[in-house]
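To start, the structure itself, in structure tokens.
Note that one protein chain is taken out, while the other chains of the complex remain in position.
To keep things simple, chains are lettered A, B, C, D and E as they appear, and every chain counts its residues starting from 1.
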Amino acid sequence: MNEDIHSISLLIVMVWPLLLAIPAVRSRLPWPGHLAIMPAAVRVILPGDSSFELSWLFFGTEFAIDGEVRWILAMTVAVWLLAATAAKSSKSDPTYDRTTTFFLLTLAGNVGVVLATDLVGFFSFSTLMGYSFYGLMIHGGNAEVQRAGRLYLIFLIVADLVLFEALLLAASTTEDLRYKVVRQAMVGTSSTQFYLWMALVGFVFKAGIWPAQLWLSSAFKSVPFSRALLLGGVPVSMGLLGMVRWLPFGEHAFYVFGMVIQMIGVASILYGALRFFTNATMKMLPAWSIITVTGFFMATLGTGLVYPALWSQYEYLTHPFIASLGIFLAALTFTIGRLQDTRPHPAFASRKVEDLSLWVGKWIGAIRRSSKDRLFGLQSLWRGSWLKVKEQPQRILDWGKPAVLVGGWSAAITMFVLLGLMLAWLAR
Amino acid sequence: MGTVITKIPWGVLLILLPLMGGMACFLWPRIAKILGLVLTFVGVLSVVGLGWQIMSNGVYHHAVGGWGAPLGINLYADGLSLLMLAITALVGFGISVYSSGYFERQHSTRFWPLWLLVLAALNALFLSNDIFNLYVTLEVMGLAAVALAALTGSRDALSGAMRYLLANLLGSLSYLFGVALLYHGFGSVDITTLAVQVKGSPTTWAALGLIGAGLVLKTALFPLHFWLPPAHASAPAPVSALLSALVVKASFYILLRLWLEIFGPLGGDVDTLFGVLGAVAVLWGSLQALRQTRLKLLVAYSTVAQIGYLFLAFPLAMSAGVMAWNAAVYLALSHALAKAAMFLATGNMLRFGGHDRIADLDRVVQRLPLTATAFALAGVSIMGLPPSGGFIGKWLLLEVALAQGQWGLVVIIVLGGLLAAGYVFKVLGQAFTQAAVMHESRAVPASMEWAALLLAFGAILLGFLATPVLSLVGIGSPFGAHEVMP
Amino acid sequence: MSTVFLYALVGVVLFSLGLYALIVHAHLLRKILAINVMGSGVFLVLVALAKRTGEDTPDPVPHAMVITGIVVAVSATALALTLMLKLTAETGNAELPEDSRE
Amino acid sequence: MNWNAWIPLLVVASSLLPGLVIFSLAEERVRLRSTLNLAGALVKLALVGWMLWGVYHGRHYETRLALLPDLELVLRAGPLSLLFVTLSSVLWLVTTVYAIGYLEGSPHRSRFFGFFSLCVSATVGVALSGNLISFLLFYELLTLSTYPLIVHRGTEVARRAGHSYLVYTIFGGALLLLGTVWLYTLTGTLEFTPQGFLNSLGEEHHPALIVIFALMIAGLGVKAALVPLHGWLPQAMVAPAPVSALLHAVAVVKAGVFGIVRVVYEVFGVSFAAELGVTGPLAWLAATTIIYGSLRALFQDDLKRRLAFCTVSQLSYIVLGVAIAGPIATIGGVVHLVHQGLMKIALFFCAGNLAETLGIHKVSEMNGVGRRMPWTMAAFTIGAFGMMGAPPIAGFISKWYLGLGALEAGQEWVILVLAGSSLLNAAYFLPILHRAWFQEPPETWPEERKFGRKETAWALLLPPVITALMALGAGMLASAPFSPLGWAQLIAQREFYQP
Amino acid sequence: MIPSDYLSVALLIAGAIFFLAGTLGLLRFPDVYTRLHALTKADNVGLGLIVMGLVVQAESWAAVGKLLLIWVLVLLAGASVAHLVARGALQRGIRLWKR
Partner (left out) sequence: MLQWALDALLGLGLLWLAWCALMSPNLLKAIVLFVAFGLLMALAWVRLDAPDIALAEAAIGAGLTGALLLAALARLRFAYADEETVGSPAQEEAKVRFPQWLPAVPLLLVVAGLGYVVLSLPPYATGLSTEVTANLESSGVSNPVTAVLLNFRGYDTLLELVVLLVALLGVWSLDGLALGRETAPGPVLDTLSRFLTPVFILVAAYLLWVGAHAPGGAFQAGSVLGAAGVLLLLAGWRFRAGLTELPLRLVLVAGPGAFVIVALVTMLMEGQLLEYSPEQASILILFLETTATFSIGATLAALFFGGRPQDDKEHT
């Protein structure tokens, strides 16, 4: 009985924000953001591990809460409560209603990611979270926000694609896609290396870790603090979480791979520190710090991969680390935001940003134009001869029309005679 | 009940009733329309009766005058004749219904007697087993058809009819010469007798040349099709339908019959020539049809192309006899129904808009939905798309051609279907759109619309009747007992 | 060579002559004449060869056929002439218009 | 009386007969017409449901009518047919509702609904065909009954689109016919058989069989919009939205793809086809189409055209799944048949809603449209994400199995194609979503119609929402019994694991 | 050859000479009226002579009657037709030939 309640509570944690995301449902409710996170908060507080299996969802998936997850969930609750509080201040905003929807969708995705126990569930909810967060991020923003959003989106898409490939590799290796199983299964198969690199690239992109930090920094630069405070808690933390879950730590030593991660970590630290010191506006403070912090984390992960034995010694720290990272960043951003609240953002007079598609189209168009100019002579030559060719059948048809063949009674009868002769001759 | 039906000489009635009807219509113009309708309907019943008779008693023989061949004339009906009679009756009834609404009083009194006489001639032709008698029926049919083609008296109609008449006479004389040679060579004009006696000799070859050329001219096989489009395009709609659907089939039937009975075994390479000409006809007729800007001409050229298909069976029949002939017969039957429907529908459009320029059809689909449907359904059969009689025919033909590896013919068959689609939809496409200039329109009687539609339905329905029809055509095994290739 | 074949050959030549005239002439009246001459040629062949019985009386069947043929020929001629006249009245020219199509 | 022998025929008739009656109805008899339409759709659905249940329990439903002396018109309900039949009947119902709303007050509705019903009958016939000639018959019938729908508007553009459609499809039909007859002359049978019926033919026939395969694929590829043959599809967008919806999701294109599935699995047999070496080129063709369609879609400003090229691309997923020739890829391909249908029809409904309610036809006009029509755009968003393959929407499932299948078959390059396509999908869908949700709406819409407080009429709103939810459901509930995935697995099992 | 045969031959030759003359006239005379004159007169007499020549050979009186009837009819027709032709020519305005 208790089991059931626990299980159902898990379901509610995910479904409730989804429900609230529908405007009609929440239209009468005050404080939807806070309300939506409540079940999660309750579940964090409630003791006991539990899991909930949905055999009909996707290929059958399971959600569970245990000690590790509880850390992350707690962080999530905290960050979202903070965000909800921050967002509440902008209720007069005309976009409030829609923002709330995206807010809640992101929230639902986030919770799902945290609670998922297998790769598919993780991937699915991270997709929901990622794309909704895009909406949340850029809503009502100016051109710069939109640009940042677009950057984020591109990274997100690529990351998702790459992760999808990794996922497929995992699925083709093992039927069971739970983290633990996958970790073990992915060691020592022909596609291991491929899987590792895919997962790494995917999460590096997702989390905005060093060479892919671009979207993160520009997001911090332009997005209002009430949403920017989510950056740390949502994409970055979840990216790191994903890495921890997907990669086979503690199973096997991957020297090259681990070294690369280590190097990424180091580079990240260096980069973050450098930027911190050369370009440290108040607003960008969280950005550079987060890059530095993730760098540390990466370095640790890399070490764990190079020395699996070492990993087991600090494995238990990873989740609290991620949790604290999220909360810390959210708090930092919130504070800085509050401090800056009175000062409006400077308006950016950037060029009008167009659709990606049209942008690509422009390029193609330009290439086409230039080639056309160059090939013009050739083309006209070709066209001329084609027209001539085209006239030929026409002429044949005209030729055949009345004068020579069809209408010419005389010719026709001659044909008749010839035909008769021919028939007789052939019949011999 | 059954015995009574089998005792009535339906075959003879099929000839005599329309004959008497034609004369009666001539005598009493006032009742012409009613009489025509009734008699064509009775014609349908008679064919059913004849079919019953044939199915229960086997092939139908009737020795006219009690003399029997070779002195007298024999009437003979097997499955092939029966089917031709049936299609004549059906199309004929459709044309009658249509005509009852089509003709004004003045033309009506002229139309009905001629029409019934054509019908009589057609029936007589399909029943005849005597090559000289065939000549006479051809003449009755031909002259009456010419008169009908010229009925409107317009410049185009007259010149078309004149061409038609000259071609007809030339063809008849050529045929008659062939008959003369056969008679003097083998002493008979009875097909069955001749079939036994004819041997390969200069006489036979010359007769084949003359008869073949004459009939090919009458059937309007390329390159002797020159007379057909003007004649068929300028005649009144029911007459065009009659000419395209039935009259050209009559001469084809004779050719087929003579080929099966007399010339086939001696034919030499003639069948190849027929095949080549048929192939060219398919392409040429279709291309010409595509080029036309006037609807009736388009339909007329389509006939040229479709006739080409009938001749494709000749080279294929060498080794796959029954199957190839089945295909040809099926194509002929479905073309008869479809083309009649098409011409009738065209007539409706012409009546409705006062013109038949394809580009100005002006939303016929909305305003004459039944007619447009008829045209479309007929088009489906002409194109050989399933489910339609045309499809079955083309299927059989393709099957034979492929089985023999006749790739040229395969390409022609497919290409012809594509081109047919081209010209049919050239019309239908315009039928949906609005013309730039609005036109006056005249009401079209329901009987005209329904006649066209029902015939078109018939063409479609034929697609589902392959099994019974093919078993009917097998009665009396007109195609001989050639083994069907697997 | 018996006269039978002589007449038959004349018939063949007449047929061809008529055909030739039918080809080369544009005037409809001449075409109709040509058709008639052709017909005569065919009839001649039919009847001439009927004399090959070796007795006094020739084979009567072709004779009957030819009588039928003659009647058909006159019927066709009458119709053709009427058509020609109507056409001439319409076009002002007793020839087939080469292209009556638009 | 054996009712089971008549049910497939009844399924076809349940839309055919109302269609024929509708033709004869006067224009203003809206209520009767709608009733007939909906009744037909419901009856069909009920019959299909019955058959689903029956087939699941191993019953046979088969109608045989003589067509030619040794060829029959066969309608048979197997798992594969039922998959397609169910899709068609469900979507027919939805589309009918939509069309009733969409065409309210426009001219020639009797004609429209008549052909609409014929179209569905033909589709259902295609699905249920038990041999190649029946398939061919309904396939051509489909061509014919769709044509009036494409040119329905009666404009010059419509006429040209219809013309182009015909040029392609008739040509394709001819090739298919040729292939079919040829095959018949070789084998003497055309009956669809699991794992094909050509195994027994000797080596010497293999070249001919390869040519036949090419002919058939070319013939079917026209409707399936494989790349050099896809030209008609974007043009056909001039048709009214319900037609485009049906055309793209269910009827025409699916008939082509379904035909390819049939040919590969039940005529040639997938292992035999692989042995012949024809699946490889087919896979490459499909891959090319996927990428090409996506690339072209990028440059379309016209919303429906963009969706059309998207269709070109997505259809080849199915072909790809078939051509990979493995059980898992088969599942992916076959299930995408349904999934793509659900998603694409929702997208087209939405596009139609935009056009009908706001007069929006171009992507560049869609700024802020999400605020004006949130439900519609929500449905659109689901569809779009589904197309991109985002979980948990149906498209994800398809891509999942396709990818897995490719890996299983050792054809890793397919993964790259899938990835590239997803990327491109995102590139042409996300900007739309961005505009719709995040750009400021203009002062006035091009041509707005008011529907009181609702964003649009109920009949227009419900279908996209329902189909979008179905797409979502098909993805989320993929493991539930009777889900498309479940059926696809059944089919794959039948193709690969039965003796 | 019996005497009656000689008579026949003589009559026939005489008739033929008349025909020849008439034909010559037809060919050589200058206008329609003079040609008609030559033709009808010569032919009527020529035919009469020929009929006579045949009458001599006739086997029965009935045959004689028939032959005479033919002559009478031809006379009648020839005269009438000549008249009609001349009348038509006059009506058409063809003038008489004058030296």
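In this text, a residue touches a chain if its C-beta (ideal position, glycine included) is under 8 Å from a C-beta of that chain, and two chains touch if they have at least 3 such contacts.
Just so it is clear, the model here is predicted, and its values are computed rather than measured.
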item: Visible chains that the absent chain touches, using the contact criterion stated earlier; value: A, B, C, E
item: Touching residues on chain E - with respect to the absent chain; value: 73, 76-77, 80, 83-84, 87, 91
item: Footprint left on chain B by the chain that the document does not show; value: 9, 12, 16, 19-20, 22-23, 26-29, 62-67, 70-73, 75, 105-106, 109-111, 113-114, 117, 120-121, 124, 132-133, 136-137, 139-140, 143-144, 146-148, 150-151, 153, 177, 181, 183-185, 187-188, 201-203, 205-206
item: Interface with the undisplayed chain - residues on chain A; value: 408, 410-411, 413-414, 417-418, 420-421, 424
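The rule is simple: only the chains that are shown with their structure count from here on.
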item: Intersection of the contact lists for chain B and chain D; value: A
item: Any chain that touches chain E and chain A; value: none
item: Centroid spacing, where centroids are CA-atom means, of chain B and chain E in whole angstrom; value: 57
item: Centre-to-centre distance between chain C and chain A (centres being mean Cα positions), rounded to whole Å; value: 91
item: Centre-of-Cα separation between chain D and chain A, whole angstrom; value: 29
item: Multi-chain contact sites of chain C, meaning residues that touch two or more partners; value: 19, 22, 96, 101
item: Residue numbers of chain D (touch at least two other chains); value: none
item: All pairs of touching chains, each written as two labels joined by a dash; value: A-B, A-C, A-D, B-C, B-D
item: Residues of chain B defined as touching chain D within the complex; value: 363, 365-366, 369, 373, 376, 380, 383, 385-387, 391-392, 394-396, 398-399, 402-403, 410, 414, 417-418, 421-422, 425, 428-430, 432-434, 463-464, 466-467, 470-471, 486
item: Contacting residues of chain D [partner chain B, same complex]; value: 23, 65-69, 73, 107-108, 111, 133, 136-137, 140-141, 143-144, 147-148, 151-152, 154-156, 158-159, 162-163, 166-167, 170-171, 173-175, 177-178, 181-182, 184-185, 188
item: Complex contacts: residues of chain A adjacent to chain B; value: 397, 400, 405-409, 412-413, 415-417, 419-428
